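Below you'll find the structure I mean.
Note that one protein chain is taken out, while the other chains of the complex remain in position.
By written order: A, B, C and D. Residues from 1 in each chain.
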């Protein structure tokens, strides 16, 4: 999975009917606490995330299981709102 | 999913018969409002998108479900025409 | 899917028996009309493509459906020979 | 699969219920013995790995099989703790 920051919403009136009712979020993937990857992904939201939230994103079949429809025409879903990432030092 | 800009059509007379009747679009993936990723992807169109349209693309199994044939020999499909990407500032 | 240029053949005597009889092509993925991505992929050919041909490549489950064996040990297949990519200007 | 170094834990209270009880680890993917890839991935842990451990990560459907739930909303799982990577010279 990836951790990313929600930056906005994606609106598409003309779309696959199996996307109806799905909230589509634009998300930048985190590289570390200060940097983000170029570009953004779009994911279906199932946990009620909003702009600015740090979220956990699952891709592929895992995303379709998350929205409860293994035939959904999606490849990414927000499956959690991240409280914290506890990065520890180690030898 | 990705958001991309349709830049053209891909024509292939000699192809897998399960691709017959499918409209194949060449699409550049958006990095942000001014930049696009190097290269392009080819996706089957199910929403009637045209050159210049901003579209939502799904990859993998999600694409095959979108064209209504889980055995289709494809890995990307246009599943929506994007009206807008509402990117908001956040703290 | 990707569009790529066939650059050669890959020969492997010792291989998974489910690859027997499959023609394996080495293909460079096109970035645009003048540039290609670093590296190459290997794909099973089902449309009779040859060296120099511009081809359409499908990845993942779509590739296995293309060769007609959803249990094939492959992840890429040539599913079409590209006649042309019609890239149009747009506002 | 990838080999990576566990750098921390990811905590998410609000999440897909199928993630309940799963330990989520933040992992940097190894490029070689001295370098790591930019960014990190999040994987479900099924072997009891801890921070600093060198682990084997499987992605996609393989990850869902590893956690014993092919409908799990995940795309990566830690499937082994690496004892050693024996890299040998060759002509």
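The rule is simple: a contact is a pair of C-beta atoms (placed from the backbone, for glycine too) under 8 Å apart; a residue touches a chain by one contact, two chains touch by 3 or more.
Fair warning: this is a prediction, and the values are worked out from it, not measured in the lab.
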Checklist outcome for this item: Full-assembly contacts of the left-out chain, visible side only, are chains C, D
Checklist outcome for this item: Where D:9, D:22 or D:58 are the choices, the one touching the absent chain is D:58
Next on the checklist: Using the document's contact rule, name the residues of subunit D that touch the chain not shown here.
Outcome noted: 1-3, 29-32, 35, 37, 46-48, 56, 58-63, 65-66, 70, 77, 79-88, 90-91
Item to check | Positions on subunit C contacted by the hidden chain, ascending | outcome: 7-16, 18-19, 24, 26, 38-43, 51-52, 60-61, 63-64, 71-76
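Keep this in mind: only the chains that are shown with their structure count from here on.
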Checklist entry - Centre to centre, by mean C-alpha position, how many angstrom separate subunit B and subunit C? => result 19
Next on the checklist: Please output the residue numbers of subunit D that touch at least 2 other chains, ranges allowed.
Outcome noted: none
Checklist entry - Are the chains arranged, by touching, as a line, ring, star, complete graph, or other? => result line
